[in-house]
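Below is the structure I would like to discuss, written out as structure tokens.
Only a single protein chain was left out; the remaining protein chains are all shown in position.
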Amino acid sequence: MNTTLKTLSLSALAAAVMMACGKKEEAPKPTSQAAAPAEPQPVVVKIGHVGPLTGGIAHLGKDNENGVRLALEEANAAKLSIGGKPVKFELLAEDDQADPKVGNTVAQKLVDAKVVGVVGHLNSGTSIPASAIYHQAGIPMISGSATNPALTEQGFANVFRVVGRDDQQGPAVANYLLATVKPKTAAIIDDATAYGEGLANEVEKTLKAAGVKVLPREKGTDKTADWKAVLTKIKGKKPDVVFYGGMDATGGPLLKQARELKITATFAFGDGACTDKMAELAGEAAEGLVCSQAGIPVQAAGKAFLDAYKAKFGVDPILYAPFTYDAAKLLIAAMQKADSTEPAKYLPQLKAIQYEGASGRIEFDEKGDRKDAEMTIFTMSSGKITPVAIIKGGKSMTLEEYAQAAAK
Amino acid sequence: MRQLRWPYWLGVLLVAATLLLLPFALSAIGTAWVRITNLAILFVFLALGLNIVVGMAGLLDLGYVAFYAVGAYTWALLASPHFDVHWPAWAILPLGAALACVAGVLLGAPTLRLRGDYLAIVTLGFGEIVRIFLNNLSAPFNITNGPKGITRIDGLSLAGIQFNASETFLGIPFTAPIKYYYVLLILLLVILIINLRLADSRIGRAWVAIREDEIAAKACGIDTRNVKLLAFAMGASFGGIAGGMFAAIQGFVSPESFVLNESIMILAMVVLGGMGNVWGVIAGAMLLSFVPELLRYTVEPIQRALFGRMLIEPEVLRMLIFGAALVLTMRFRPAGLWPEKRHKQEMSVAS
Partner (left out) sequence: MDILLQQLINGLTTGSVYAIVALGYTMVYGVIQLINFAHGEIVMIGAMVAVSVILALTDTALPPAFILLTGVLAAMPVCMIIGLALERLAYRPLRKAPRLAPLITAIGMSIILQHVALMIWGRDPRAFPQLIENASLAVGGAAISTVQIAIIATSCVMMAGLSWFVYRTRFGIAMRATAENLAIAELMGIDTNRVIAATFAVGAALGAVAGVMVGAYYGVAHYTMGFILGLKAFSAAVLGGIGNLPGAMLGGLVLGLVEALGTGYIGELTDLCHWPFVAEALAERCHADGHVVLLGSNYQDVFAFLVLVLVLIFRPSGLLGERVAERA
């Protein structure tokens, strides 16, 4: 009885403290809102970005965020006015830890903060559940890196992506292999994640359709370091190509161990393992690796973007920054066209937009996917990944051809 | 029967009023906090369920998250476009609990002879096996959709109320998280009453007897086999209910939500709060759910205020503080922050 009472009063106290906190936190809010309508001061327009800023792929999350940051700062420098009033864009950057549960919490945080648009999330696994929250709030979201087709198959009118889907990247790398290696037998491995499996499935589909014999799928996990048993099994089947859907941290050891076992097949990886890090992790074994990236290589991205990024952050963009940069610019361009920052008003403009971005020309199809997304094929030569082909609309061209076409 | 005096009823009234008004106070700060609270309540369900197995019956279970997964996937598969079936909530939630219960018995039956650490590793293995199957049952026949998870899961809808939609009632806006909060609150009340009644029941005392000394318990005529199985089954079914609600609230489930770390976190809630003590376990679950979120909001500003810049990344510091808190709590209060009375007596007798 006594302890019950104590617990009760404790919880009541806790609740009271919480409410008190609530009031305290409320205080600063009205000031920012009160400041906004004042005549000379610009209207603050909040744009959210979500990606993992901690955990295994935090460096990619930061890269994405930087792209958005750059776009907003450029827009602020241009002193835009929308709806007759000067506007100032503000970035709310959140960390979803690549965890769907956390992704929903921070999505709600952004909705609470009344953002008018969201760039993100980075992973498909967090983007898909969070898109429902944005959908309910009527806020447009554009992902610059979520490649799982399911994201735009949900029928949400507010969901877009500017990066190519798995079912665009998979066929691209598979077709490149078909054209150059002409394999009879192929082995496919993935890391049993949504990304790795999704991409591997698309590669398998294309290879099978071309009459290649595909061995039963082998799998590891996103933490596997010991690939010997899987590779030994594959070695016995003597495939001509081996495709791995996974990240560089696992792809490096895989490639190294394969060469130790004297497997001579051509190895091909997806964009998660298409980094310079591969040369470090696999050593000499990485030479000749074929890999693909969804989108155009950073080198072929708009020169202006590259220079501005380097000047601002002191490093080169890693992977998806041109896409998130374009995504943020798209949101702003649509707002300008609609002459309103209200999501409901500028959404139709976003759907119909035609835009020349750092990652090329952008138009959305009826699902919200990018029309004719480009894919790039790289090979590893002397420790660097080097672009060898850009595939757009089923057509393969070299980097120079693409640059010429883009210049026109 | 002791007489209950007015301070007691006043306390109850106060708590009830606070709990009823809490979501509105929280949404004043941000609806995100209502969502965080909802997740915290789900963890209370899980911690209470595990408390039956670990705290009361003394069976160390490191794979508890498997039952959570069973509940979540039951809901996800039977109420989503994946198989294009949309069963009503009143059918799936009990079914999820029942299936989790069956899973609990399946795990319990062969492991009854194992004790202590052997049981720990087998349950851990069981948890991993369930997760690996969920992750891989997309080929050759697609059952769980593998790592991509199941999307567009139906929300809860009961008595004509769609819990996923916002609406205004009597001029008060009820958002989806607030509606779910009330459902969870009612479920919590039910589960709490069951737990409190269990702790003082014949079965509850039998569990404690087994925990304290299995041989003596057996000698006293307790059917240890069935009583242990019952602990697994009851504990698991709470996990199943929590899983079903998780699927409904999130609208998306994937195997990455059911990893071993989650089991360890739930166990930490039970042990930190005070094994066997229902109130302690609830406090433990609340503490471990809210502290990381609070740290998320405070670590960065505090560092900036103190040092003018970020010295340690918030996430890293958050985990360091969390780890240190676990160690220190156990160091100074080894029976948990709010130990069970019986446990406390034992400790003082021992020392």
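Just a few scattered comments:
Letters are used for the chains, namely A and B, taken in the order the chains are written, and counting of residues starts over at 1 for each.
FYI, a residue touches a chain if its C-beta (ideal position, glycine included) is under 8 Å from a C-beta of that chain, and two chains touch if they have at least 3 such contacts.
As the structure is a prediction and not an experimental result, all values here were calculated from the model.
Shown chains touched by the hidden one, complex as a whole: A, B. Residue A:Gln257 is the one among A:Asn64, A:Gln257 or A:Thr379 that touches the chain not shown. Although one chain is not drawn, the whole complex shows that of B:Val54, B:Ala103, B:Leu156 or B:Ala176 it is B:Val54 that touches it. Checked against the full complex, the one of B:Ala89, B:Ile203, B:Ile241 or B:Val271 touching the unshown chain is B:Val271. Contact residues of chain A toward the unshown chain are 55-56, 58-59, 192, 208, 213-221, 223, 225-226, 228-230, 232-233, 235-236, 248-249, 252-253, 256-257, 260-262, 277, 280-283. Residues 54, 58-60, 110-111, 113-122, 124-126, 128-129, 132-133, 135-136, 139-140, 211, 214, 260, 264, 267-268, 271-272, 275, 312, 316, 319-320, 322-327, 329-331, 334-335, 343, 347, 350-351 of chain B touch the missing chain (whole complex, contact as defined above).
Criterion: only the chains that are shown with their structure count from here on.
A straight line joining the Cα centres of chain A and chain B is 33 Å long.
Taken together, the chain B residues at the contact with chain A in this complex read 2, 4, 7-8, 11-12, 14-15, 18-19, 22, 25-26, 28-32, 35-36, 39, 135-136, 138-139, 146-149, 151-152, 164-166, 176-177, 250-252, 254, 256-257, 279, 293, 296, 313-316, 341. Contact residues on chain A toward chain B in their complex (touch as defined above): 1, 3-5, 7-9, 11-12, 15-16, 18-19, 21-23, 25-26, 53-55, 95, 97, 99-101, 104-106, 108-109, 111-113, 124-125, 128-129, 132, 136, 148, 150, 154, 192-194, 196-198, 217, 219.
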